[in-house]
Structures are given as structure tokens and as C-alpha cells.
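Pasting a structure below so you can have a look.
All protein chains but one are shown in place.
Entry: chain A
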Amino acid sequence: MKAANASTRYTPRSETTSFQNTTIVRTVAMSASDTEQERLKSALWYHVGKLVDEACMDLNVNATPQFIGSLTELAWVQLDNIAKDLENFAKHANRSTVSTADVLLLARKNPDLHGLLQKVVDDEAAERAAKAAGKSRR
């Protein structure tokens, strides 16, 4: 569909190679992580496309592939920012594992968003508690 088209339209950048041995090694190493990044971005593109289509259906609108592409780019940058924030929040609390408390800290400036995320965290905790209780009963 539209989303699938958008994800296939995304082509990785061409790789440059050199005849000098050392440069080739470095280029290959770089391109390996570059390809991984491109694959991740393509996957994100596909899911953003699906999500946008769903939202558009509710609102009776259409989105151009360019809109989905730009939104993917925006989401990519936002994820980059929040991942680094989360890492630093966890470090500040002397932890090496990012916890839900760190994610809630992301939304500290937006009470509405904080409330919605708090609900997800509470639901998740309740689900886990129920599961643990069910296990111990058996």
C-alpha cells in the first residue's frame, strides 16, 4: 500500500570506495553501521506510514509520501534526542538500566503527556503484579 511504497522508495546512500587499503577497511566498517542505520530508518518509515494511515482514516484525510518521509525524519531525530536524555537520566540516578521513571522524566514539562505516560506505566505495573500473583498461586 502507500506505506509499503514509501518504505521501498527509501534508498541508501551510495558507498564510496578507495584503492588504498586502509581507507577501504574504514569505509567498509563505516558502511556496515550506515547500512544498519538505513535499515532501521526504513523500518521506522514503514511503521510511521502505517500509523499515519490509521490516523488519516479517522480524520478522513490523506497524507503525501513526502509528509510521511518528513515525519519519519522528525521521529528519528526525536528518538536520538530522547535516547541520549534517557541514558543521562539513568546515569544521574547511578543506574545503568533505563527505567520507566526516566521515561516519565522526559515528559516533566508537559503535564498532559506525563499523565498519559503515567497511565501506561501504571497499567504495565499492574499487569506484571497480576501475572506474578497468578504464578505464585499456582
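Basically, a contact is a pair of C-beta atoms (placed from the backbone, for glycine too) under 8 Å apart; a residue touches a chain by one contact, two chains touch by 3 or more; residues count from 1.
Note that contacts and distances are computed from a predicted model.
Only one chain is not pictured, and the protein name UniProt records for it, out of "Ribosomal protein S5 domain 2-type protein", "Putative peptide chain release factor N(5)-glutamine methyltransferase", "Centromere protein X" or "Protein SEC13 homolog", is "Centromere protein X". On the side of chain A, the interface with the absent chain consists of residues 36-37, 40, 43-44, 47-48, 50-56, 59-64, 66-67, 70-71, 74-75, 78-80, 82-84, 86-87, 90-91, 96-100, 102-104, 106-107, 109-113, 116-117, 120-121, 124-125, 128, using the contact rule stated above.
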